[in-house]
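Before I ask anything, let me first share the structure, which is written out below as structure tokens.
One protein chain is absent from this view; the other protein chains keep their places.
The letters A and B name the chains in turn, as written, and every chain counts its residues from 1.
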Amino acid sequence: MNSHIYAVLHDVESMIVKTWRKRLSFRIACVLIAVVIVLAILGPHIAPYPRQGMGIDIDRSRALKPPSLEHILGTDSLGRDVLSRILFALNRAIISCIVVIAVSLILGIFIGSYAAIGSKIFEILISYFTELLLALPSVLLASLLSILMGGGYWSILIALIMTWFPWYSRIAYLQARSLRDLDFVKLPIYYGLSRWYVIQKHIAPNIVAPMLIEALSDTGSVVLEISTITFLFGIGVKSIEEPDLGMMIAYSLRDITVAPWTFLAPSATLALIAISFTLFSEMIYEEYHPVLKKRWWLWF
Amino acid sequence: MLTLNYIIKRIFISILLILGIVAITFILTQFTPGDPAVIWAGKPRGPGAAIAIAKAREYLGLNLPIYQRLALHIYRFFVGDWGLSVEFKQPVSYLVVRNFVASLEIVIYSFAIAIPLSMWMGTKASLSRGGLADKCIYFVSVILAGMPRFLVAALIYLALYIVGYGYLGLRVAPMYTTFSGPTGMITIDSLLLGRLDIFIDSFLRLIPTAIALSTYPIGVVARVVRVSLSETLEEEYVREAISLGLPRKVIVNKYARPNIVPVIAQLVGLLFSYMILETMVIENVFSREGLGTLISRAIAASDYPLIIGATVFTAIVLIVVNTLADIVQAITNPRVQL
Partner (left out) sequence: MVLAIQSRELYIGYEVEESATLWVVEKLGIEVEHKTTFCLIGESGCGKSTIGNAIAGLLPPYARTRGQLVIFDKIVIDRDKRFFNGVRGKIVVKIPQDPASSLNPFMTIGKQLSLAIKHHYPNLSEKDVVNKAVELLEEVRLDKAVFNLYPHQLSGGMKQRAAIALALVPEPKIVVADEPTSALDAYLRFAMSTLLKNLQKEWELTLIFITHDISVARYVCDKIAVIYAGRVVELGKAYEVLESPRHPYTELLLESVPRRLSRKRLADIPGMPPHPGKYPPGCKFHTRCPYVFDRCRYEEPLLIFLNSRAVRCWKYYGYSA
């Protein structure tokens, strides 16, 4: 298993290195992603006003201050430093995004490949179930779950996992189906090894590298989707403590005409994350695409 | 013939999926953790709570045997009796359909803006792939798709506000709020009923939201068109057309373009779900009534019946849209290998 993991990481690494050498926008995207991740990890420790960042320290007397040396990105309507809030929120956004992606990837790979090599009935059931889940809108699912479970944030994550893993299971299914007639998958099943074992040993290692790239490319969308949902959740909420990009944006919406920075700073952060992740994956895709990597013009 | 078979099969599958949705709603209303009646009544507190819960219990038929409950549920589902909204005290199906259609209007207009524009952008980019025009179009589309929709919407709103048109958010001017028509889409209704003044008013109010929403499909579709057109231009049959000395225009429009119609049909189906989400955001930014404003109020009030109704309705619409997209794809692609 270790050697498999090593091989997969090696594949991904060589893709990244090759693209890095060729494309400037890929380098920029990589640097931005690295900065975002470092900030997300260090955020709570380097935030200038950690108590305001957490949302505890509220002081209306310094509300809606424009950007200055003291508060680089200004303050929001409850007098909290926007930069500190963003740093705290970034931490949370990245962690929840990683949780969503990782869980849906693992679920997707296993369910998808099991559908490909399992029995026919199971295959059909899974394909219908996947399509059904894909039809459910994630916000509404999240709000249903939040009413049922009482917890706000976890229900959002679960709803996202429920709507994202069908994608991965569909991709994994298609890839595993192309493998299932090959000897190294067929023979072990024929000799009676368990299907889970075959998936772990023979299928997953072979499909994980392209799916990892796929997942990386979705990271930006997941961050966006989480904050879009929290934005919609936050619209109705009267007062918020928790640092979350979507909630911050929802809450600052009413001050947009008087204090645009409270709105623009978190939105721009989100845009930056989403754009750099998209560029990251698309550049790799282009570099390995037999047609796109070449120049072309109307030569005839 | 194969196409027809495929279409029938596809419709059959979508009916199955809708039945699956009915099953899910049954489970969600009858077997919730805790007391289903409490949740159905919106977790009420205060003096009226006991009465509300008792009403919900009666509505859900919690003391009936399970097969009767199932029968009742299926009957109500197809009749359109989806319960009473806790927050708005109105029938759920009425609220959901009315607001969904209002949101759908924006989605349709934004596709109408986005598809021609992104076709043009994608074609332009792929015809000079690797060149300056391609790079510009590529980065513009990445930025458009990557920007959160509330940022786009808010920028447009700010711009309008500064110019002095900040009120353009609402669906219609206050004096026309009583106006209603057969489809529920105000621009179409007003045209059908010959009220040009309402049409112009509502159209102007719709444009900023539609533009804000269209940035997402523009960014995505332009890139997909670029990729699939580039692939098509390397196909053998395009090279044959070049070999015959056909003019560029014919080669691009008649040989390369038809290939991307099925691709776009499928893509529109896939984008639809995310577009609904984005519309909700935009409606909130412009405080325009529609599904988005409805849902965010429902969330705040724990309005369970309304949210279930909205979920189910959107899911069904999505299933129908995706089925349509697949059918369009099957029809426009004469190479039937299904």
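Simple rule for what comes next: a contact is a pair of C-beta atoms (placed from the backbone, for glycine too) under 8 Å apart; a residue touches a chain by one contact, two chains touch by 3 or more.
Every value quoted in this text rests on a predicted model; they were computed, and no experiment measured them.
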Only one of B:I198, B:V224 or B:A241 touches the unshown chain, namely B:A241
Residues of chain B in contact with the chain not shown: 234-237, 239-247, 250, 254-255, 258-259, 333-336
Interface with the undisplayed chain - residues on chain A: 22, 294-297, 299-300
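Keep this in mind: only the chains that are shown with their structure count from here on.
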Taking each chain's centre as its mean C-alpha position, how far apart are chain A and chain B in Å? 22
Which stretch or stretches of chain A touch chain B in the complex? 25, 128-129, 131-132, 134-141, 143-144, 146-149, 220, 224-225, 227-229, 231-233, 235-237, 249-250, 253, 256-257, 260, 263-264, 267-268, 270-271, 274-275, 278-279, 282, 289, 291-292, 294-298, 300
Residue ranges of chain B in contact with chain A within the complex: 13, 16-17, 20-21, 24, 28, 32-33, 39, 43, 126-131, 139, 142-143, 145-151, 154, 157-158, 161, 166, 223, 227, 230-231, 233-234, 242, 248, 251, 273-274, 276-278, 280-281, 284-285, 292, 295-302, 304, 307-308, 310-311, 314-316, 318-319, 322
